[in-house]
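Each remark here refers to the structure printed beneath this line.
The other protein chains are all here in position, but one chain of the complex has been omitted.
We just call them A and B in the order they show up, numbering each chain from 1.
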Amino acid sequence: MTPILEAKNVSKSYGVYQALKNVSLKFFEGETISIVGPNGAGKTTFVNVLTGLLKPTEGDVDFCGKSIAGVGPVKLSQYGMARAFQLVQIFPLMTVQETIISAVISQTGSQYNFWSNAVAQKRLVDKAFEVARIFNLDKKMSWQASYLSQGEKKLLDIASAFALDPTVILLDEPTSGISTADKRGIMDTLMEAAKLSGIKTILLVEHDMELVAEYSTRIVALAEGKLLADLPPKEFFANAELEAQIIGKRVSHA
Amino acid sequence: MNARVKLTLLFCLGILCAAPYFLSPYHTTLLLPAIAYGIILLGFNLLFGYTGLLSFGHALFVAVGAYTVAILTSRLGIKNMEIIFLCAIGASIVVAVPVGLICVRYVRIFFGMLTLAFGMLFHSILFKFYDLSGGDSGIQVVRPFLFGQDLSSMDKTSFLIGPFFYYSIIILIILGALMWRIVHSPMGMHFRAIRDNSRKAEYLGIQVHRFRLIAFVISAIYGAIGGALLVIPVGLADPELAYWTHSGNIVFMTILGGFNNFFGPIVGAFAFIGLKDQLVGLTQYWRFALGIVLVMLVLLLPNGIMGLLQAKKRMASQEKAQ
Partner (left out) sequence: MTAFIDIILSGLFHAAVLFLLAGGLQLVFGVQKIVNLACGAFYALGAYFGITLVSLAIKFGMPAYSLILVLIIAGLLMGLVGPIIERLLRLVYDREEGFQLLLTFAIMLLLEDLIRMIWGATPMTLGNLSMTYGHLNFASTSIPMYKILVIGASVLLALGLGWMLQKTNFGRIVRATAENRRMSEAMGVNVVWINVAIFTLGTTLGTIGGALVVPTAAASLEMISEVVVEAFAVVVIGGLGSMRGALVGALIVGIMRAFAVSIYAEIDLLLIYLIVIGILIFKPAGLFGKAVES
């Protein structure tokens, strides 16, 4: 089976400092992969290379067989991969509806249309509504994004990424800044949304190991720029030494 | 556009069209630069209010339009205004694309500095190359034909408060309607996304540089058309049109009217021309008075006249709700 996303012998150096050392990974359809590791392990660099933001010093990144090394965010979304960030990114002066429509516009290629009323275009409006409903934002379509609660802003950010109809989505610490009580709710919404949107592969960068244990089908651990482990959750958490290296304590889970 | 806005708009247009009948010829001719600046500022605000780029060299394109009409009418004998507009559009595109390609890769202060530099470069060229541009005496503008009509037999005032007045209004309406469509279109939404968060816009598949360039070129076209209209009453295109303080005044006018509102720029144009006229009549230190106005705008009323009106409306509806 061909991998949907593949990192091939990826290395990245900044001068003498090597952030990534020969990392090779294959990601397949249907997986939910968590990328974990201590701070400074090279997670951010790896993720930036994987999503075409950084060009690897050596090696390549393939998406459905095509190289996406260093293509940049715009091409990335055209290829079918979307990314949501840890720090909430919104369009403060645009409404929820307009934010999601912006994504749909690029996705449907209507960006050069300077004549029709964007919010009157049925195709755009319906699609935006669909996406908003999945994230429970449909009642707030006309709200200006800056007036939403922090959690809602996060959902809007992720919703707009979903509106690109990506095949693969990378979520950078999707529950950071969310209170512990709400974390699972958000994750459930995200997983449900992914299923409904037809997203084939989900990549998560997460620090919360309980969430990692509960929602991933596979855990990839990086440490000091190298691939430390690539295991399904059960085996990952069965290895006490591994856990200790990543988080320094044992996590109890069902 | 809701019914109330439509009504207000029609009302204002009605008053404007009736102006020659109840205003003195002097005051009617005063409305002409207001209309021209209305067009210029509509374009400027696409770049500033909607795409988030503050240009301190926009006067460059006003000068392009002005010199186009001057060169065509007095040196090449081409007098059809419609053809002149097409040439002005062409000239502004020819200048705006390379300048824009360079400038839109930068933001904020660097964008401002680059546009100011290009504006002054153009001013220098106009000022120094006498053979090309008439140097600091400028180039004369001969009365053009409007819709193919040769109106050179009319006396100046009748021409200005008659056919030319209504011609300008028609151009303003056409360009205003076009700008309305642009800002409400999918492309307009892209501009606003770029303004609000250009990094996120990229992740949503928006080609930031490309759309900034498009906004830049459209604003240049509006600037040139407005510039062409601006110099016809005066009869002269001169290099000072491209000077950086003219660009500064363009920004001033836009902020005065309100950059967060579609009609703000047009309101700003009329308000500024009217205000300046009153001040010039009152005191020789009218620049000082305008300076005070600008200080108050920046400190107290950053959303301009339209911002004030909208705030009042909001307060009124809040009171009603209580």
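Convention: a residue touches a chain if its C-beta (ideal position, glycine included) is under 8 Å from a C-beta of that chain, and two chains touch if they have at least 3 such contacts.
Note that this is a predicted model, so its numbers are computed, not measured.
Of the chains displayed, those contacted by the omitted chain across the entire assembly are B. Checked against the full complex, the candidates B:13, B:294 or B:309 give a single residue touching the omitted chain, namely B:294.
Only one of B:19, B:93, B:125 or B:234 touches the chain withheld from this view, namely B:125. Note on the undisplayed chain: of the listed residues B:116, B:201 or B:305, the one touching it is B:116. Touching residues on subunit B toward the chain that is not drawn are 48, 54, 56, 102, 105-110, 112-114, 116-118, 120-121, 124-125, 128-129, 243-245, 248, 251-252, 255, 284-288, 290-292, 294-295, 297-299, 302.
Here is the rule we go by: only the chains that are shown with their structure count from here on.
The centroid of the Cα atoms in subunit A and the matching centroid in subunit B are 43 Å apart. Put simply, subunit A touches subunit B in their complex at residues 72-74, 76-78, 82-83, 89-94, 98-99, 101-103, 105-107, 110-119, 121, 124, 157, 160-161, 163-164.
Residue ranges on subunit B touching subunit A, taken from their complex, read 181-182, 184-190, 192-193, 195-197, 199-208, 211.
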